[in-house]
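The complex appears here without one of its protein chains, the remainder shown in place.
A, B and C label the chains in the order they appear, each numbered from 1.
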Amino acid sequence: MEHMGIEPERIQFSWVSSAESTKFVKVVNEVTAAVKALGPNEHFTKANAKVA
Amino acid sequence: MKIVKVDKKDWTDGLAKLYRTYRLFGPVKEGAFHCFRELAEGDRPDFEFQNTRLSAKGIIYPQSEDMFVYTLDESREDHHILKEAPKDDTPRAVLGIRPCDAKAVSLLKLNFDTPDYKDPYWLDRYNATTLVGLACDQPCGTCFCTSTGCGPYHEEGLDLLMTDAGDHYLIKLLSAKGERLAQSAGWDGEIDGLAVMENRKKAAEAKITQSIATDNLRAADTLALHQADFWEEISFACINCGTCTYVCPTCWCFDIQDEVHGKNGKRVRNWDSCMFPIFTVHTTGHNPRDTKLQRVRQRFMHKLKYFVDKYETGIMCVGCGRCVQHCPVNIDIRRVCELMNSHAASDACAAEG
Amino acid sequence: MIKYSDSIREISERLLKECRVDMVIGFRRGTVPMMNEPCFAKTPEEVQAFVWDSNCGINLANYLTDRKEKIGIVAKGCDSRNIVTHIIENKIKREQLVVIGVPCKGMIDKHNIAARFGGEILDVAEESDQIIVKGHDFEETLAKEDVLQENCRLCIHRNPVIYDELAGELVDEQQDVDRYEEVRRIEAMATDDKWAYFDDLLKNCIRCYACRNACPLCYCPTCFVDESKPQWVGKSQDPIDIRTFHFLRAFHCAGRCTDCGACQRACPVGINMRVFTKKLEKDCLDLFGWEAGLSLESRPPLDFYRPDDPDDFIK
Partner (left out) sequence: MENPYLPYPVRIDDIVVETEDRNLRTFKLVFLNPQDEDKFAYRAGQFAELSIAGRGEIPIGIASSPVEKGFLKFTINRAGVVTSHLHQMKSGDIMGVRGPLGNWYPWDVLEGKNILIVGGGFAFTTLRSSIIYMLHPQNRSKFGEISVVYGARTPGMLLYKDELIEWEKRDDINMHITVDATDDPDWKYNVGFVPPITEQKAPQGDDNSFAIVCGPPIMIKFTQPVLEKLGYTHDHIIMSLENRMKCGIGMCGRCGIGKELVCKDGPVFTLSEINKTPREY
């Protein structure tokens, strides 16, 4: 996905056990902060087709 | 029929005048090939081409077009009720369409403009469009238009036909629409160019080396052709892509789809292809044309037999050769037509004998 | 090339006469320059149509999917790798096949050759390593190595990896080929440039699916783009839907693609969709030391877990 031109910060793989609640909160906060910092990605918003 | 002479030095000037009244479309070279694009003000169509990769059919009949829009928001009074999508039916002109593509438009008209139903999308755009043909003085080696009821100077479907005569164009006005366009462009230098055009036409026709025979198709027995044993061999190589149908100027099949984004939706029409298995599959999973043999047969039978029987205006092929050039596995309609036509002949002999 | 053709006919005729196969799949001469047509022979007489030259780029493994007969199949290096993949993925059985291996020095690129000439090409002939191109008012001789399909230029598996018969002497494999120069160039781009690069690459796509259908890996009875319950991707010419199709298709080929070039060759509007699959091919090589279709014994990386699979992408 990074290769097609999506910011690498939007993609994260983490290994969180069901017992690791603190880590889960930390990961979620980090990811949301990173994505918020990037702002919305509008590449996938479909433009209305040009009037043909 | 009136013929006007337009000096090439005045060409840009004429385009500028046309631009005031018409949306202009013309061939443009993009990368390795020519395609039709809308011309911005000041753009010139590029006539240094043999034929465009895709035909001009998409200008009247876009590959994707919105039909209706609607809202699914139940707080709105008109929710779930379909309304016409915005359309642009202002006058448009296609500059440099080849006679084969223009003849194809008149074949498409048979499908979209019927006594029972009129397709408003196709027809409104057709009515808004003036076709300025560019005669074909350098036909491709794969062209066989002269044996499909068409030709490099064929006028059917065109509003004007122009030929490149060195430092000027000769332009023949073929319809009221064509005369209006010529008037808008200021093309009024009438001359007696008929003989020149006729000579050029003969020279161009002589360059068409390929031909197909279609004389037995009309009388052929549909079911005998359908059951002919050559279909396995013809269809073997087919990979079931839609290339032949999408590059074809006379293929018209389409699909209708709903697309929803949030609470807003639209109904869209897209080109479809009889080569795709899902074209005919029933909800039950039953597919009347389940095998590629059946689908390949359908395409050629439609073009060369069903259409011939239904409209009695000849075959549904203008001989542009695009499918021959671009089929990824070299299935050649000229060869298929030959097999069908000669099968029909042998079939008739068998019936008589 | 004439030797190859003769040899293919001789082998095919023998296989059919000895009833070792029900049909042989090969190529016959095309009706336009630089095109040959896949065809079959079911009788010894029909093998006379078979030819071999530098226009046999279509991957014949595509014609094996789920066939029940005993089949002789003409296979160059990449075809044989896709036959291996077909066998591994249970789309055909090894016992059904007699592979007629054709050591290959590459196929010529019809898009490239057409782009070199302004006028229409009327005839293309081949003499040893020369390609002679004729048009209305030109005739030019090109060196075959200059007009190879890009995947052939980068190919390091020219000899068939499995075969039962050989139509010619094995050829030397190319050494020191930099296969991933283009992939590295894209990898080095900034994020937005990557997005723009692929937008531009795909702008002419007409969704004819020739790339998908020419690909021997794309044999799913219903492709994800054709599914309606649920519908994964829109069907219009919207650029997002087009991109989704190409990328997801490439993902489905990860660890399976042999870079045979069939997709690129088939495209009627000249899109090089190999830039997607090439990236995945490179990743499979870098991460798992894997190249598709080389062995009937080892399982593909996405099919098999090894404790030492790289996992440093997990944070």
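A few points about this structure:
Everything below uses one rule, namely that a residue touches a chain if its C-beta (ideal position, glycine included) is under 8 Å from a C-beta of that chain, and two chains touch if they have at least 3 such contacts.
Model, not experiment: these values are computed from the prediction.
The absent chain, not drawn in this view, touches the displayed chains B, C throughout the complex. Considering the whole complex, the residue from B:K2, B:R180 or B:H302 that touches the absent chain is B:H302. Within the complete assembly, B:Q257 is the residue of B:S64, B:Q257, B:Q325 or B:N341 that touches the hidden chain. Within the full complex, the residue among B:F112, B:Y169 or B:Y246 touching the omitted chain is B:F112.
Against the chain not displayed here, chain C makes contact via residues 228-229, 231.
On the side of chain B, the interface with the absent chain consists of residues 67-68, 70, 72, 79-82, 84, 111-112, 114, 116-120, 123-124, 222-223, 226, 252-258, 260, 265, 267, 272, 274, 279-284, 286, 288-289, 294, 298, 301-302, 305-307, 309-310, using the contact rule stated above.
Throughout what follows, only the chains that are shown with their structure count from here on.
Averaging Cα coordinates per chain places chain A and chain B 45 Å apart. Multi-chain contact residues of chain B (touching two or more other chains): 62, 64, 268. Within chain A, residues 46, 49 each touch two or more of the remaining chains. Within the complex, the chain C residues that touch chain B are 30-32, 35-40, 58, 62-63, 111, 114-115, 120, 122, 136, 204, 206-210, 212-214, 222, 226, 234-238, 265-270. Across the interface of their complex, chain C is touched by residues 30-33, 35, 50, 53-54, 62-64, 138, 140-142, 233, 236-237, 239-243, 245-247, 255, 257, 259, 268, 270, 273, 276-278, 324-326, 328-332, 334-335 of chain B.
Across the complex, chain A is touched by residues 186-187, 191-198, 234, 236-238, 240, 243, 247, 279, 313-315 of chain C.
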